[in-house]
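The structure under discussion is supplied below as structure tokens; questions concerning it will follow.
One chain of protein is taken out of this complex; the other chains stay put.
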């Protein structure tokens, strides 16, 4: 994605997502800040929580306050998971800002069989939403197959998440 | 703690805890492996999950299989929290071993007002237990005061955790 | 910098530098790959050496092979320096590619009084060049003042670097 694509994207998309590798693409942030679309801003692989908020400022400074912050795992020395999910980012961000905070456990751990426990943990920690990758046939996916749930497993997970949400006083 | 202290410790303690900074103190691991006390083995600040399991082997190899693994936060570039809690360690370890896995959110985040959400997240992710620091008067604590809960807050948290545990099919 | 700026930049600049935060701005990499200017590609704050080479491929795939790789420090848990300079990146990259490799000790350590020893270390390790920040009056600099050398100190350093270069069989 690049500033020249924004007009065509705005014509079709309901939400614009700024990927982790573009979190500090400041010109792009300013351009989406001029639109009136909600923006999902994903935390960079080695961005601190403060860095993420400073990037959100680039969007807000152009007038667009519809910003959704997204934790998706940070880069650490651990190799058992694709990234290390910093779930504490959710309660920390909720203390620092009024913006909604969502979590992407699929990228965070990178393995489908860890997505369910990490989704529950995210909701229990206070996240306002989740991005979960689902694929009809993960083994045939061109990318991110190993972290994708099949629809039936997603269905089960949603029912389980509803219970966790209620346990922490939220509804789904 | 050092191998020379083990006799006196075993006389009074019900459980022996190996702190994060001693996770690769292999001689100490071997010595506690010769006792019949349950051992809480805390993950080192920059230990991988595999490193943690290899350290557990030093205990088990001497005959003591009563090992409780404990995630307590790893060292990353993030400075908003004392450490970065790797909650995914719980489901990953549960896949790799039959040992119980507990989490220490107090050291993990280092701030009392994040202990409640991170405790809930830990239970939701499948942890078998928690270590939570409680102090009558945290502001007077000689160490770890900022991460300690007052008894009344701990009481409230326990009630909330019961609900989360039930939501994921566990009981407390 | 953004793809729309490239024409005007090419009119005036001899070399185009892609900053660390843009190392994975793939559209920008492709655009500069269509020019015939030498490109300095700086390693991202948490980019592996492999990531850096993969980013260089985006430039090369569009036809521009005049790529200069630049190590400028990575993000770690250490706080004594602005970043942790990974000097080993120079010999590792020289083994993996024929591209010239330069090092930026000013950003790498972020403190002017460490720039001289780290510059010498870089040349001794086989780097083909250095980027050193110099400012007439660092205390008045709008940015990066603390890591800038005054011209007289730079002058002394260049003489010292000449000796180190000769000691490892290079000339300046």
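Letters are used for the chains, namely A, B and C, taken in the order the chains are written, and counting of residues starts over at 1 for each.
Note that in this section a contact is a pair of C-beta atoms (placed from the backbone, for glycine too) under 8 Å apart; a residue touches a chain by one contact, two chains touch by 3 or more.
For clarity, every value in this text was computed on a predicted model and none was experimentally measured.
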Among C:32, C:74, C:102 or C:149, the residue in touch with the chain that has been omitted: C:74
Contact footprint on subunit A, counting only the chain that is left out: 46, 75-77, 79
Interface residues of subunit B (partner: the chain not displayed): 1-4, 21-22, 24-28, 44-46, 75
Positions on subunit C contacted by the hidden chain, ascending: 46, 48-50, 74, 76-81, 84-92, 95, 108-109, 113-114, 117-118, 120-126, 160, 163-164, 166-168
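Keep this in mind: only the chains that are shown with their structure count from here on.
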Interface with the most contact pairs, given as the two chains involved: A-B
Distance-to-centre winner among chains (Cα means, whole assembly as reference): A
Centre distance in Å when subunit A and subunit C are each reduced to the mean of their C-alpha atoms: 32
Whole-Å separation of chain centres (CA-atom averages), subunit A against subunit B: 28
Separation of subunit B from subunit C, taking each centre as the mean of its C-alpha atoms, in whole Å: 42
Multi-chain contact sites of subunit A, meaning residues that touch two or more partners: 46
